[in-house]
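For this view, one protein chain was removed and the others were kept in their places.
Up next is subunit A:
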Amino acid sequence: MKKLHTLLFSASLMMGAAAHAQLRVEIAGVGSNQIPVAVAGFADESVAPEQVSAIIRADLERSGVFKVIDARQTISDSASPDLGAFKSAGADALVVGSVQRMPDGRLQIRYKLHDTVKKTQLSQLSDAVSARNTRLEGHRIADDIYEKLTGVRGIFATRIAYVKENRAGRDYQLVVADADGEGEQVAAHGKEPIISPAWSPDGTKVAYVSFEMRKPVIYVQNLVTGQRTVVANEKGSNSAPSWSPDGTRLALALSKTGNTQIYVVNADGSGLRRVSNSNGIDTEPQFSADGQSIYFTSDRSGGPQVYKMSAGGGQATRVTFNGSYNISPRVSSDGKTLAWISQRDGGYSLYAMDLASGQEQRLADSASEPSFSPNGKYIMYATKGGGRVALAVVSVDGRVKQRLSTQAGNIREPSWGPFMK
């Protein structure tokens, strides 16, 4: 009974949070080995524009890694809670905290993470933030909890970019939002399509392809200053930008010689040089995490397949062999997993492959444009359903699925941003 109550309560919390969201998050197929965490209300958190504890609960729930238990009381970080009681209630950890308005108007947000089993403190944070950054601070605390309890860096404070389009109204927007779909901000807006956004590794810029010149041209936009530069406007089509891990170069697909081939260019557009060499299509380049290799799509064997070559060019080796249509390669930050789209039995599905063993796993159907979370644990992708395109997230083990839906228009071409300092 108590369990049911907890479930209902956290579900209603989720819905409460969702009511404000531009993107609505729905979760399915939560994993089985969840870590039970009790989250208490933060002392005096009503002085903040949003409930910090609710943001943390929603983040932890959404990850699928935690079973969130509502502490049903407010506990300040300065209190000495009865950890044994929380252990008896099934919680392995307890989150407490407080919010305090400072004389300069900023909010002092403090939190502590307790281990109820060992009866020790695992972590704490204390940050002064402006009121509008309350949500971000909640995400940072959730990231800290995730990291201390799983050993993996959290991604709740990261951002995503995607394209919102209304073709009938000829309205195209490049949008940046928090990883949970909250806090949408339009970075670019126009009457022509935008595709293939790609975050710079430092999270300050986005490269993308815009059709505003009646052909695809690659731009890099500084999100902070709004300044925009043309990185490639060669004769023919310019597309598929992706950043080198150090942010100094971009790999691109250009058709300047007649067939689409892969090039590398400095981030300011200088020093363009060709790296792939085939008579067919070579496109969708992606640097490996160490910057030494480029994964790409090529139809040199007939249909499109994923290949890998040195970042400097030269001999390419084929990576995908099952199925006749394998596109959109993406590599996880640890270099161990390849995610891509494969057409099997008529549909387009998201697959992941362990690169060491070659073992494949089908993660989602009706999928396109995958993008890894910076910790490599989740993949965001665009999915078609009910005539509309929306975004979805799946964990790399396939256990947790979320769908980010919206009221109007298509949302596609997601790109998950990097960790921010």
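Simple rule for what comes next: contacts are C-beta pairs under 8 Å (C-beta built on N, C-alpha and C of every residue); 3 or more make two chains touch, one makes a residue touch a chain; residues count from 1.
Simple rule for what comes next: contacts and distances are computed from a predicted model.
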{"item": "Identity of the absent chain, which is to be given by its UniProt protein name, from \"NADH-quinone oxidoreductase subunit F\", \"Peptidoglycan-associated lipoprotein\", \"Cytochrome bo(3) ubiquinol oxidase subunit 4\" or \"4Fe-4S dicluster domain-containing protein\"", "value": "\"Peptidoglycan-associated lipoprotein\""}
{"item": "Touching the absent chain when the full complex is considered, from A:Leu107, A:Val206 or A:Ala253", "value": "A:Ala253"}
{"item": "Among A:Ile145, A:Ala240, A:Val275 or A:Ile294, the residue in touch with the chain that has been omitted", "value": "A:Ala240"}
{"item": "Absent-chain contact - pick from A:Thr204, A:Gln343 or A:Gln361", "value": "A:Gln343"}
{"item": "Touching residue (missing chain; options A:Ala157, A:Ile195, A:Ala251 or A:Val393)", "value": "A:Ile195"}
{"item": "Residue among A:Thr283, A:Ser349 or A:Ser415 that touches the chain left out of view", "value": "A:Thr283"}
{"item": "Residues of subunit A (touch criterion as defined above) contacting the omitted chain", "value": "167, 193, 195-196, 211, 214-216, 235-237, 239-240, 253, 255, 258-260, 281, 283-284, 297, 304, 325, 327-328, 341, 343, 348, 368-369, 412-413"}
